[in-house]
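Only one protein chain is missing from this complex, and each of the others stays in its spot.
By letter and in written order, the chains are A, B and C; residue numbering begins at 1 in each of them.
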Amino acid sequence: MVRSILLTGYNPYRNAPDYNPTGVLARELDGRRIGKAHIHGAEIPVAVEDAGSAFRRLLNRMNPDAALAMGVAPGRSRLSVERVAVNVLDFSVPDNRGRRYRDRPIRKGGPAAYFSTLPVRPILAALRKARIPAELSDTAGTYLCNFAMFTLLDAFAADGKKGPAGFIHIPQVPEASLDKSGQPSMDYVTIRRGILVALQEIEKAIPRPRPRRSGATP
Amino acid sequence: MVRSILLTGYNPYRNAPDYNPTGVLARELDGRRIGKAHIHGAEIPVAVEDAGSAFRRLLNRMNPDAALAMGVAPGRSRLSVERVAVNVLDFSVPDNRGRRYRDRPIRKGGPAAYFSTLPVRPILAALRKARIPAELSDTAGTYLCNFAMFTLLDAFAADGKKGPAGFIHIPQVPEASLDKSGQPSMDYVTIRRGILVALQEIEKAIPRPRPRRSGATP
Amino acid sequence: MVRSILLTGYNPYRNAPDYNPTGVLARELDGRRIGKAHIHGAEIPVAVEDAGSAFRRLLNRMNPDAALAMGVAPGRSRLSVERVAVNVLDFSVPDNRGRRYRDRPIRKGGPAAYFSTLPVRPILAALRKARIPAELSDTAGTYLCNFAMFTLLDAFAADGKKGPAGFIHIPQVPEASLDKSGQPSMDYVTIRRGILVALQEIEKAIPRPRPRRSGATP
Partner (left out) sequence: MVRSILLTGYNPYRNAPDYNPTGVLARELDGRRIGKAHIHGAEIPVAVEDAGSAFRRLLNRMNPDAALAMGVAPGRSRLSVERVAVNVLDFSVPDNRGRRYRDRPIRKGGPAAYFSTLPVRPILAALRKARIPAELSDTAGTYLCNFAMFTLLDAFAADGKKGPAGFIHIPQVPEASLDKSGQPSMDYVTIRRGILVALQEIEKAIPRPRPRRSGATP
């Protein structure tokens, strides 16, 4: 049976318009096969309202077995597998619709947080084996990236889905760091290699359907 | 007329034995042609005495028109074109011979410092145009890297050479940063691309010989 | 009516034995009056089992109206008012009993996280007014500090307490940063001033008892 993994990245942020490597990567890997899973890649707008409806639409249409969202974390130097998403929107800069939230819940009445259901330790071990700098992160922030992770995990929980879902932050790419003195970066090729490694572990973690008993009927 | 550029990198440091990308790159580019210049690439031992005699030997044998030394600067996130080398050895860790110097001049009676004679601004502009993160650095430290830069500039000055000489620090490569939480890195391909860009500017800065007057004799 | 605020700091960590400013400060402020509240200051052992029973004992004995736990965050440069505590123990170094936990819940079956119930924004505004560098932090880590915050909020929730509870991380003090190249610090006097400012806001946030209606009987 073919499985599906939803892979999302973000559109460019409006103050850094040229390029968001996560959106590019999500589109590039769209349609690709990882193990028995089909990747459905999608670019998400950098705005709470639009991102919320984009995630809902994608989840409804695809009904994916697993989901990995990606976003850029300027200032970080390695792939950051996020441990936890919190139920809060608190922006230091506006989103692409110009909206700025402060201390607002993502879903009123929702839980304070969700832990990633990705195979976090196997992903980190596989990245290390592939010699790609990676780390476990304890905060995905309170901007669009945390919003993506919380939204996916909240939807998976609502639907009773058992498959893995979560978020990986990537560093800025070198070509977007030219004017940011001291900002670390990671090239697209290494990022891409790392995300493929992570997707392999995610594919392995998709629950297998129980084998039907053969010859059960007389 | 063929010109020559000496390009040096370092051997692996004894506490990080696997790999020093600058030594690998110097060897890889050995024999390559850049414009009208021939690259002579060499790997230098990470020890003051051995490095000193290696530089002297290379300079005597090759009599290069220009020289670029490279070394790794763990913790830096971009190519660092060094502005100045100071006449001091002050080590926080021993070199590969186990020697540790403190507040010692590189050459007793030598000047306090030399400024790089590389075309620093054109190199930075060309790197920017190539979209490779780079910066001008005001200190090459007081370890082997500063030693390399001071030694080359001191030798060029002693020989009355007018050609460009200096130093570029490179970030650690990703595969050597696996256990260094938060350490920035730059992949070998980007580093290599950046050094080739710098070498092109260095080649252009080699003084052209005065054309001989034709028919000067009566 | 006299209210009470539990104020805790930690004992010295066994690899930094001399001094933990948070434990010293908790003891120093023990017995002090802030507004209508009495401060009960206590030093907590840096070990999960011992800290857990210390918090339970203090909460049972004192039945405090509010609680503020403190701990040192080496590497941070300002007072960090924590937003959220997560239900996880994941240690990169052992605690003072030599135990090291990995990806373990603090309370099995407990919620993924609690948000601070401190008056976080008024505390930040008051610290700013007092010209003390402070920030809102989105992670208290996964070591003893996060454990303290989660444990207090979990106990307040279990007891149906409406009073404020939470955590403030403080920078290392200068005298403990001598050998840590580049580590930021904050002097004890500024830390102490900042914690007193925070306690004033916490005291104001303790719910006032409803005034009894006078002449309520017919």
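FYI, a contact is a pair of C-beta atoms (placed from the backbone, for glycine too) under 8 Å apart; a residue touches a chain by one contact, two chains touch by 3 or more.
Just so you know, these numbers come straight off a predicted model, no measurement behind them.
For the chain that does not appear, the touching partners among the shown chains are B, C. Across the entire complex, the residue among B:18, B:103 or B:179 in touch with the chain not shown is B:103. Summarising the interface, chain B meets the missing chain with residues 83-84, 86, 88, 90, 103, 111-115, 121, 136, 138-139, 141-142. Interface residues of chain C with the unshown chain, by the touch rule above, are 77-78, 128, 131-133, 135, 174-175, 177-178, 181-187, 189-190.
Keep in mind that, in the parts below, only the chains that are shown with their structure count from here on.
Think of each touching pair as a link: the shortest run of links from chain B to chain C has 2 of them. Among the chains, the centre nearest to the mean of all shown protein C-alpha atoms is found for A. At the interface between chain A and chain B, two copies of one sequence, more than half of the residue numbers in use appear on both sides, so the contact is built from largely the same positions.
The chain with its C-alpha centre at the largest distance from the centre of chain C is B. Centre-to-centre separation between chain B and chain C, using Cα means, comes to 51 Å. Chain A and chain C have centres, each the mean of its CA atoms, that are 33 Å apart. Centre-to-centre separation of chain A and chain B, using mean CA positions: 41 Å.
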